[in-house]
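The complex is shown incomplete by one protein chain, all other protein chains being positioned as in the whole.
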Amino acid sequence: MAFEIHLDNFTGPLDLLLHLIKTNEMDIYDIQMVEITEQYLTVVEQMKQLDLEIAGEFLLMAATLIHIKSRMLLPVSDEPVEEEDEDPRAELVRRLLEYQRYKQAAEALEALPQLERDVFVSRFVPTEIADSADETVSLGVFQLAEAYYRILSEVPAEVFHEVIREPLSVAQYVQLVVRQLADGQRHSFRRLVAAWPSRAELVVTFLAMLELVKMRLVEIDQVADYGDIWLKLRVAQGELAAVDLAEDGFGYG
Amino acid sequence: MADLKRLAEAFIFAAEAPLSFERLCLLLERSRPEVRPLMQELLTEYSAGQRGFYLAEVAGGYQFRTDPDCGIWLRKLSKERPLRFSQAALETLAIIAYRQPMTRAEVEYLRGVDSGGVMKTLLEKNLLKIIGKKDVPGRPLMYGTSRQFLELFGLRSLEDLPTLKEVSALDPELAEAVPLEPESDN
Partner (left out) sequence: MADLKRLAEAFIFAAEAPLSFERLCLLLERSRPEVRPLMQELLTEYSAGQRGFYLAEVAGGYQFRTDPDCGIWLRKLSKERPLRFSQAALETLAIIAYRQPMTRAEVEYLRGVDSGGVMKTLLEKNLLKIIGKKDVPGRPLMYGTSRQFLELFGLRSLEDLPTLKEVSALDPELAEAVPLEPESDN
């Protein structure tokens, strides 16, 4: 029996099995295991030959089918085995029936009138309520969790457990940052800290930056959310000399 | 009274999502018994099949929507293709819609195939939502469908879902809804 089947037309092994059962006009309650297993394996084999990546689930189902088939071929034992002589296919049939139900439910869903496909709503927004509320984001636990982990992925780890001890002095790093910014150009925070790779240094640099902002010596801005932070000296180089950048001024001592 | 009805119409028309009866009463500053008959009138006046749009009851609220008859024509309005669901996405949505709350492992047991990617997409589109953790070892996340799911398919509530065909009655044992026992929650 020649047939052409592509695995990607099926959402999973159950889908493929149902298809085979249907095309063979088999009774789902009385699946001919030998035939079905053979056909199923042929499809999987074809895919292998085409060098397609076969999802593990399809292979797992192949193994299950072979197992059931072999159990069916065993002679029925004479020993009175408790109540355990359930049809080896029972579990598979249950799963197929259950799956078929939801496959049909999926078709029923698809047939419902769908917003933006079959049905539309008015887009008119009265000026009275068109206040410039910020752009809204969809809201759910998933969005919340994803937002959090995305942020974490951009922040150096363990920042909150870091205890900063000397010899890294904030004042010293204030001086370093000022020196870097002395040309009056905008500098990226990322670039600034890249010079000092350790986490402790990064934290101190960050504190130094905050100090400078607090003292209004440096202005910072960020063009886009998640974008780089830009630092720029607010005062002329000459005026810096007048400012006390000594250690005790910062109260970290 | 006519004015109250006009106001109700205006509120429903202007709201960006289906407006619930409770919220409508609040907005109109009237009691439920005062508002209820109005809504009955409006539902009749704007019932489906009369005009180009009708007053729909969706996702626990009221919303004016174009009549589904006009759908094929209206598609000409938008340049973008409407959301097309893959078979996998529809299956996953259907399973979760009918059996929620569901864990990922349970969905995968029913579908027989890994469903993480599909579920993530549906979560991002806000059609699924996480509704807690199941009280079993490992405390896996439980998923359900969202309000947007109801809005998308124009359902008043989950009870509006098309009735599932019963599994064939040949074998009463099999016909019973099979309790799920996913092998493990990985």
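Order of writing sets the labels: A and B. Residues in every chain begin at 1.
The rule is short, and it goes like this: a residue touches a chain if its C-beta (ideal position, glycine included) is under 8 Å from a C-beta of that chain, and two chains touch if they have at least 3 such contacts.
The shown structure was predicted, so the numbers you read here are calculated from the model rather than taken from an experiment.
Looking at A:35, A:110 or A:146, the residue that reaches the missing chain in the full complex is A:146. Of the candidate positions B:58, B:94 or B:141, contact with the unshown chain belongs to B:141.
Take subunit B: the residues that touch the chain left off the picture are 5-15, 17, 23, 26-27, 50-53, 64, 66-67, 69-70, 73-74, 76-77, 104, 116-117, 119-120, 123, 129-133, 140-141.
Counting over the whole complex, subunit A has residues 120-124, 126-129, 131, 133-137, 139-155, 157-161, 206, 222, 225-226, 229, 251 touching the chain that is not drawn.
In this section, only the chains that are shown with their structure count from here on.
Rounded to a whole number, the gap between the C-alpha centres of subunit A and subunit B is 25 angstrom.
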